[in-house]
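Every protein chain but one is kept in place in this view of the complex.
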Amino acid sequence: MIHVVDMTLLAFLALVAIAITRMTNLFATSVLTGVYSLLMACIFTVLDAVDVAFTEAAVGAGISTVLFLATLSLTTQREKPQRSPNWKALCVALLTGGALVYGTFDMPHFGDPQAPVHQHVGPHYIGVSPTQIGVPNMVTSVLASYRGYDTLGETAVIFTACMAVLLLLQHEKRRDEQSAVEEKPDKEAMEHAMILRVQSKFFIPLILLFGLYVQFHGDFGPGGGFQAGVIFAAGIILYSLVNGLDKARQIIPPNVLHGLVAFGLLLYAGTGLASLFMDGNFLQYRALAEEATHGEHIGILLIELGVGITVATVMTSMFFSFSGRRRS
Amino acid sequence: MDLIVYYASWALLSCGAFLCAVGGLGILRLPDFYSRQHAAGITDTLGSAFVLIGLMLQSGFSLNAAKLVMILIFLILTSPVATHAIAQAARQSGLEPKVVAEEDEA
Amino acid sequence: MFIAAMIGVLITMLMALVRALSGPTVFDRILAVNMFGTKTVLFIAVLGFLSGRPEFLDLALVYVLINFIGTIAILKFVRFGKVETA
Partner (left out) sequence: MSDALGLYNYWIAIFLMMVGFYNVIASGNLVKKLIGLSIFQTSVFLLYITMGKVKDGTAPILGDGYDTFSNPLPHVLILTAIVVGIATTAVGLALVVRIQEHFGTIEEDELIAQEDSP
């Protein structure tokens, strides 16, 4: 049955991908990428990757759609119509695809437990992590403990990307330097959306609460710093969509926001240094407490918190810098 | 008692699935945007509620049932607001409902 | 019986998808996408029971939240971005 569901969803996915290619209306295309991500997240759930599905749904359907739309509002919404399909490109794509398909015939079949992927380090993690780390969610223990260096690197990449976006978009032409006249439609329209405002008043706290739950429940179920950060950012983005950017900026001033971006990364690296000073290796959490698993728990909690803070503030400040820019 | 719950959840689930399918048919076949909204309404409220309540009966008195209740509350909180916002945006952008066909018949 | 519910949900997803792909107006697309999002919530809920491990309903909650935020963002853009609605 799961097989059939998987195949149906993959067929939907292919359908959406073709539609995205054929459309020239970029607005409709961005809306469809949201659907594409939701479908992909469903497939990840079918394939047992609940943590990944969590992230894909929050990032792909939420943040990515919002960023694409913000870009479109600053640029153009219609692609220049192409002269029929581009045959050269189509040929290249077909040839590459054909070669890749030929390559798949040597690959292990879907779900094969004897596949090379499941022979080396994977079973080791599955067998050892429950006793060594003491966290039921193996994805969290691999992410935060076994591959802690890796995750530190990824967090640093996110931090760097945020810096790049801020450098590119954060100067001149800021909206708050414009006259008050331009602000007017923003305010007016949101006064129309009375129902939305009332509803968001008690919906946004629920989102933030749920974000905290995901953050701290990540050891036991799907969730963790990456997912929680994105959900938190989504809550703040909803607030600024409903109440306007300026109000959101009053609540979280840019200085605090940018400070927190760095703070999260420093908290992660600091946890590593702390374990270094307590007679362990860098990021060896078992040095943090008398008992090994206890130390692992503390370490995972701290670095997940650091990841969560960085991801949430990076996503928020990216959104702010996109939507704070005036259309030229 | 168990049997009653079992059949009740069976009935609710199939009702929900049926309503969803009807709504899907509606969104595909109805003539214009405003009438399609009715079809979407069926699936978002009654269809989802039936399916979720059916699942609740299956999971008994447990954490899963509590989570399903939360999902239902969230759906009830968001889905009508979203539909309302879409309709309002459509109206403000000047999209007119299709009424011509009816006048022709009269 | 979960299979019946699953089939119902999948069929609805397909029909919403077709409407989202064919338009004709932007609002039709948004409506269909929103409905598609609600159906993915049901999909995740039913899938949990179908595969015999229904603990992952947190996922469905995220889908509700993100679907709502996505729809509101799209609508806000439609209002201020001067979208061609056809």
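Each chain carries a letter (A, B and C) given by its place in the written order, and its residues are counted from 1.
In the analysis below, a contact is a pair of C-beta atoms (placed from the backbone, for glycine too) under 8 Å apart; a residue touches a chain by one contact, two chains touch by 3 or more.
Note that this is a predicted model, so its numbers are computed, not measured.
Peer 1: Going by the stated contact criterion, tell me the shown chains that border the hidden chain.
Peer 2: Contacts of the unshown chain, counting the full complex: A, C.
Peer 1: Looking at A:T33, A:S200 or A:Q215, which residue reaches the missing chain?
Peer 2: In the complete complex, the chain left out is touched by residue A:T33.
Peer 1: Touching the absent chain in the whole complex: find that residue among A:V142, A:L238 or A:L267.
Peer 2: Within the whole complex, the residue contacting the unshown chain is A:V142.
Peer 1: For the chain left out of this view, which of A:C162, A:L241 or A:L265 touches it?
Peer 2: A:C162
Peer 1: Mind listing the subunit C residues that contact the chain we can't see here?
Peer 2: Interface with the chain not displayed, on the subunit C side: 51-53, 55-56.
Peer 1: For subunit A, enumerate the residues touching the unshown chain of the complex.
Peer 2: 3, 6-7, 10-11, 13-14, 17-18, 20-21, 26, 29-30, 33, 36-37, 40, 43-44, 47-52, 55-56, 59-60, 63-64, 67-68, 70-72, 74-76, 79-80, 82, 85-86, 89-90, 92-94, 96-97, 100-101, 104-105, 107-113, 115, 117-118, 121-122, 125-126, 130, 136-139, 142-143, 147, 150-151, 154, 157-158, 161-162, 164-165, 168-169, 173, 220-222, 226, 230, 311, 314-315, 318, 321-322, 325, 328
The rule we apply is simple: only the chains that are shown with their structure count from here on.
Peer 1: Using mean C-alpha positions as chain centres, tell me how far subunit B is from subunit C in Å, no decimals.
Peer 2: 11
Peer 1: Counting in whole Å, what is the centre-to-centre distance of subunit A and subunit C, each centre being its mean C-alpha position?
Peer 2: Those two chain centres are 19 Å apart.
Peer 1: Name the residues of subunit C that each touch 2 or more other chains.
Peer 2: Counting only residues that touch two or more other chains, subunit C contributes 13-14, 30, 55, 58, 61, 65, 67-68, 72, 79.
Peer 1: Among the residues of subunit B, which ones contact at least 2 other chains?
Peer 2: 74, 78, 81, 85, 92
Peer 1: Spell out the residues on subunit C that touch subunit B in their complex, using ranges where they run on.
Peer 2: 1-2, 4-5, 7-9, 11-16, 18-19, 25, 27-28, 30-32, 34-35, 38-39, 41-42, 45-46, 49, 54-55, 57-58, 60-61, 64-65, 67-68, 71-72, 75, 78-79, 85
Peer 1: Going by the contact rule at the top, pick out the subunit A residues touching subunit C in the complex.
Peer 2: 1-2, 5, 8, 12, 15-16, 19, 25, 27-28, 31-32, 34-35, 38-39, 41-42, 45-46, 50, 53-54, 57-58, 61-62, 65-66, 69-70, 72-73, 77-78, 185-186, 189, 196, 203, 207, 210, 213-214, 217, 221-223, 227, 231, 234, 237-238, 241-242
Peer 1: How about subunit A: which of its residues touch subunit B in the complex?
Peer 2: For this pair, the touching residues of subunit A are 192-193, 195-196, 199, 203, 206.
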